[in-house]
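To start, the structure itself, in structure tokens.
As you look at this complex, bear in mind that one protein chain is not there, while each of the others sits in place.
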């Protein structure tokens, strides 16, 4: 069940980068949820490539077609399947790579696992293209959560070492909306300009850069998640590490907490307007795996795109010798900015799944 | 299924800190694996408290009793259950905390979830005491893996901001053995002395410190793990975040990778003695979720122990007002050093689970 | 995860009877398995309606389109998605039923669960139409198993109380082939003629009849399945009861065994050509949940089609009173004969899943 996650709301993605289509199957959605396709389309555009020099030149309209699970514009309780046709694929770019695995890619490990039987054109099932159907699921999850006043937002916290501001202790839906509307999703546009320059410089050198994404969810009920291995952190991290290029996940202060003392890191409880909150949020809204009502806060490390134009060394699998490699094809000098809605999507899907028992409507019958 | 992890080799822990016993149930172990109880006991001693001023004064012998799954000193294919009696518990230390949740602990979220019905004496099921049965499972997993020349080792990479060396690119079983034998599990003893001083200083101030643990596994076959959400990173991170106090997990270069360029971060493939390896190991032995034969490498952030002697502010749940709190009881000024075998254990259990299909012996019948 | 089954080879079906399409997603298939589409099409034709007076007049070509998971006619290791467009749907036939639940159908329980939000046109997701994608999965599973000399076959053991012969103690692939080629899948054609007459008579009266399907699998390795709740019977029965209209499942002698003595029912082991076999097969090839190498043998009870032309009484949900109901639309006077390949399909899928660990090819890398 490699391409699936979620317990009660179960999400499966399918497709290869240069196959006929990519798609997603969502089993367990509540019935009667309106599907705002225009809003979904706006959300998916945030991930889409081909818009400018900051990302790959591959053009894909990425319009989902709903095969099941929707009736009269609403979810109907049965599994929802949505597919996106692949259109602008140039598979010939990939012929050489079957024998010469790209450094930093899954080419080699896929070959180890399937010995040449996998469809690795364009990265195949390992391609970032699979994040498009993840965004269909995420866009739908975000709409369902928003109806319950739960909002998920994210921004680029860092690109090529250039930091953006951090989320304030209590982000607002309005703040999330503002970032989502930006062509480049940062809090501080000056930082954003520097990041863009770094990306374009890397592109010019035939190189690539990585980044960090900070994601938050507000409005979560207290008490979501279970102890130990069903804790919120376990469930969310499991899904996030399934996104290609994610190499680190931390919650709240994360690795920084390791350098603090207990008296610095502990979040003091206070009564605020009869509500129990914490004064700081170093725990990222999760204590013992269970939400405490403060904003969920997490950060993920996105590695630099491994496909670079610079010549690299690699091996020939058939000849078993070291060789030179020049990667053809159209690639992103950075994927971190395009990954922002993907991180939002996967986080939203897991949160919806954790919320699922509270979504069920038991009729009076 | 909150306290369980693993797909084919399924591990469940149970018990409350001050209940009758803690224990572990392991379903799916291969049959015929010798159980070296002495080796297990030596391994578990690495986690045990009460040895010196660096950890809690609670004394527990932590001797596992095997109720099932073992015959004539070997696993027999049926579920293995092992329990440890709780002996040195002082529950009265915890009476006040039922109304005054400790900052940084699960006291508040457990109360939200179960409204006072949970057994929170000593932290209950959220206690670090539950890591003792995790070490039983981990100790057994390590023995089974070692028989297949797979070795898991870990060290304190950082305490209170003081760094240890990093693992070399190719750690050896001998190196893992050396660290395991040290009272304080570091590579560089000079750094270890500084860490210990920092821990004792924190203890003296009534405070606590956190740390980072680096863990590695060597000898893994190439091709373990599946794409996307069944990738090695997803499975391992899921389990690691189930350990109390873990707030961050990264693989290979992790968050550092986010600051590199593609040409710096990509691990070049080379042919070494007819074996395909990588020159560097920034990916931590995992590409596309699948092991590439290089050492698995990960780091986890351990937050500072939230139970500190310093007076803190918190709330009274019944009176719904801000109050003072002084935590009684015996606590660890740092748990990172005791967590080293726990991180090894959980990593070993997930790796054994990922190995499980290769462990099955199909008879000739 | 209501519409999914399987552990390592995970099968999800989606679609509503009158929605845009029905389909199946299969995650976990081994790579490199040739897909014989012609053979698949012949297999699916066995289930297809509209062929004669014995089944519904709805015409559907049922040609699967493969969206993913296939490359150059072979499975490629990534999830396989196949869809069938719905064409000949007459939804107007179903308007009245939204308020008047059909006896014996899921109309009422779906209304209880989703309160009118479900897409119940044509039975929606509960429709027998969902067995078409199950047959895609089953047809593929049968091809993969056949390559390993494992064959699954089934026949109508009973219709309207008229019995067919039982499978011999050792059915052959040739026997399975012969039945599959018959327009009416029985061992004994004289019995088949009587069954057909009973079906046509029922149709004439505006009524319907049920039946029993016997299914067998030969060539299974010894040792498949695990004790207790992962036993072969548990896994197979779980999946079979997911097929609409199945109300009973028994293995080997099943309910008949309950009337035998131990000395009658025990299958004596004998050495045959140095192979250990049993003289009889009352256990249906499974002992303690684990296959013993004898043919798997099971029977399922298929209830009579609940949609009948005869006037029935039911209730009006809105008016909450007893009312008359005459069901319009095109219905099957019996579904047992069309269900034969469905039972084969689901059984084959579960067996393939149980075989999965033996299908993995570990390369030499």
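Labels for the chains are A, B and C, by order of writing; each one numbers its residues from 1.
Criterion: a residue touches a chain if its C-beta (ideal position, glycine included) is under 8 Å from a C-beta of that chain, and two chains touch if they have at least 3 such contacts.
If you're wondering where the values come from, they're calculated on a predicted model, not measured in any experiment.
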**Complete:** In the whole complex, of C:28, C:77 or C:211, the residue touching the missing chain would be C:211
**Item:** Which of B:32, B:168 or B:311 contacts the chain that the document leaves out
**Value:** B:32
**Message:** List every residue of chain A that touches the chain not included in the displayed model.
**Reply:** 7, 78, 221-223, 227, 276, 293, 357-358, 360, 362-363, 365
**Request:** Quickly run down the residues of chain C that touch the omitted chain.
**Result:** 1-5, 13, 101, 103-106, 108-110, 112-113, 125-126, 130, 158, 160-161, 202, 207-212, 222-223, 226-231, 233-235, 237-239, 241-242, 244, 246-255, 257-271, 274, 276, 278, 283-284, 287-293, 299, 301-308, 310, 312-315, 317, 320-322, 336
**Message:** Give me the chain B residues in contact with the hidden chain, please.
**Reply:** 1-4, 7-8, 10, 12-16, 19-23, 25, 27-28, 31-32, 66-69, 71, 74-81, 83, 110-115, 117-119, 124-125, 361, 363, 365
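The criterion applied here is as follows: only the chains that are shown with their structure count from here on.
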**Request:** Compute the centre of every chain as the mean of its C-alpha atoms, then state which one is farthest from the centre of chain C.
**Result:** B
**Message:** Taking the mean of the C-alpha atoms as each chain's centre, how many Å separate chain A from chain C?
**Reply:** 38
**Item:** In chain C, residues with contacts to at least two other chains
**Value:** 7, 78, 363, 365
